[in-house]
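What you see is the complex with one protein chain gone and the rest in place.
Let's turn to chain A:
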Amino acid sequence: SLQEAFAAGLLKPGMNVLVDKPKKLVNNVEGLKQCLADFRKDLPWVERLDLTNLPAANIISQAEEKASAPAAGELDADDDFQREMFFYRQAQATILEAMPLLNRHSIATKRPEDYFAEMAKSDQHMQKIRKKLISKQMIMERSEKAKKLREQRKFGKKVQIEVIQKRQQEKKAMMSAVKKYQKGMTDKLEFLEGDQKMNKESSQGSKKAVNKKGPSAKRKYKDQKFGFGGKKSGKKWNTKESYNDVSGFRAKIAHGKGGKKGKGGKQNKRPGKSVRKKMKNRS
């Protein structure tokens, strides 16, 4: 087409660049509206069940007082969570609006308990989903436990290190004090006594506090029942003392006197064979 134009003498001197005509995109607004008018079916709402609404208020973002960017609705399609929450809230708003309308038209939304019908997803599939969810939960729990254990171990290690260091420092201080004394720099022996005094008092004090209660009642009972643990051998020998100890002697029982609990046992005595037969024949 350039050559033809050249032949016709239309081209000016200089560079003539072929420029594409900018693509004209069709937006036939009138046509669209006309088409819509032709095609639209004016069905009652009950047939269509459609609603147009903005998403419901975002409770979570209000609680956190975040400045939510989609205030008027420039939804960022790349922020997955925000986008899905937007859709969720839109559906929620629809439901909240639609419930009263459905009730008015007496369309049920709740399925009665004994209404069994085919579901879109089979029961088998739902079982699979449930299993997957459970396994996910278990994995999370396990990882939580492992984390806690690790933390605890770290903490325990820290404490251990601190105690060791403290001991080392004390030892060092003691040794240096002793050395100083040896070299004659200080002629007071307070450091030795200072430590000992403090140690004795503290240990005795704490022991006293503990010993107030003594062995617990359970311990006492068990000691009484089973004897003292440990050195059992040697506790129950036939010594002179144990042989001469006659405190456990009951004369009545030893000589067979006294009857059986003072005639209290007669209640339980069983009648003889003949008496029992008579009783049986009678009844």
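Observations on the structure shown:
The rule is short, and it goes like this: contacts are C-beta pairs under 8 Å (C-beta built on N, C-alpha and C of every residue); 3 or more make two chains touch, one makes a residue touch a chain; residues count from 1.
By definition in this document, contacts and distances are computed from a predicted model.
With the options "Dolichol-phosphate mannosyltransferase subunit 3", "Ribosome biogenesis protein BRX1 homolog", "Fe-S cluster assembly domain superfamily" or "alanine transaminase" in hand, the undepicted chain maps to the protein name "Ribosome biogenesis protein BRX1 homolog" (source: UniProt). Touching the omitted chain from chain A are residues 25-29, 31-33, 35-36, 38-41, 43, 46-54, 56, 73, 75-78, 83, 86-88, 90-96, 98-99, 102, 107-112, 114-121, 125-126, 128-129, 132-133, 183-186.
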